[in-house]
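A single protein chain has been omitted from the complex, and every remaining protein chain is retained in its original position.
And then subunit A:
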Amino acid sequence: MTTAEIIRDLVGKHGKLPVDVATLGDDSDLYTAGLSSFASVQLMLALEEQFDIEFPETMLKRATFASIRAIADAVDSIVRDQAAA
């Protein structure tokens, strides 16, 4: 599975969306699709566990979790930073 596919799976499990995640594109706005603030926190914790990463405080904002692609970009950037460290 690609990062985006894994993320899509986690969004489906933890996002508590009123729509099927399969109907959403990678760029679809997850908040418009019904992602609540609290569900986005649960999604964040699931992503951290899945990818063994920790979101820095600067990334703990709505934009980071606005779409599957935005999340994938954020995860990639954290993984890169952690590998470089």
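Convention: a residue touches a chain if its C-beta (ideal position, glycine included) is under 8 Å from a C-beta of that chain, and two chains touch if they have at least 3 such contacts; residues count from 1.
Assume contacts and distances are computed from a predicted model.
Its UniProt record calls the unshown chain "Amino acid--[acyl-carrier-protein] ligase", which is the correct pick from "Amino acid--[acyl-carrier-protein] ligase", "Carbon-monoxide dehydrogenase small subunit", "Glycine cleavage system H protein" or "Glutamate/aspartate import permease protein GltK".
For subunit A, the residues touching the absent chain in the complete assembly are 37-38, 40-41, 44-45, 57, 60-62.
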